[in-house]
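Yeah, one chain of the complex is gone here, protein chain that is, but the others are all in their spots.
After this line comes subunit A, so read on.
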């Protein structure tokens, strides 16, 4: 059976990237815009995620990584990336995606060698985690669209974001 719904998302995403490539002068700008849109989606997606999954608060970054790979990616994209390449300090890891639903049937045209097609994903992850008090850096280390065998997303924990505490009576 055809995965119809994922095609709607994949095709729509493709149409968006095409539009952005028309609107912006260079690939860097497109990447930035995709990342920004992803961020906006992420800060809202997290609520949807928390409401629909029954995951509680993560105690550390390792737990966070597992939840992202096994629950979030599965729920939203129907894939389960593997979590590997942990840094010795435990503050950085990789998500390895054997297949990337966003890039089905996509080929990068020759004049867009700097385009990081799936930049939206980086923004989504960054925005979502910011809403649960984690500042992270997210980037693509490998990309099948650019000739690599797998797609690798590298996530680094920067710092905990302090929640704004209500001002008490002095």
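To be clear about the criterion, a contact is a pair of C-beta atoms (placed from the backbone, for glycine too) under 8 Å apart; a residue touches a chain by one contact, two chains touch by 3 or more; residues count from 1.
Everything below uses one rule, namely that contacts and distances are computed from a predicted model.
Trainee: Pick, from "ALA-interacting subunit", "Pescadillo homolog", "Trafficking protein particle complex subunit 6B" or "Transcription termination factor 3, mitochondrial", the protein name that UniProt gives for the chain of this complex that is not shown.
Mentor: "Trafficking protein particle complex subunit 6B"
Trainee: Touching the left-out chain: which of A:45, A:122 or A:153?
Mentor: Of the listed residues, the one touching the omitted chain is A:45.
Trainee: Consider the whole complex, including the chain that is not shown, and state which of A:23, A:63, A:98 or A:148 touches that chain.
Mentor: A:23
Trainee: Pick out the residues on subunit A that sit against the missing chain.
Mentor: 2-16, 18-19, 23, 33, 37, 40-41, 44-45, 48, 75-78, 101, 120
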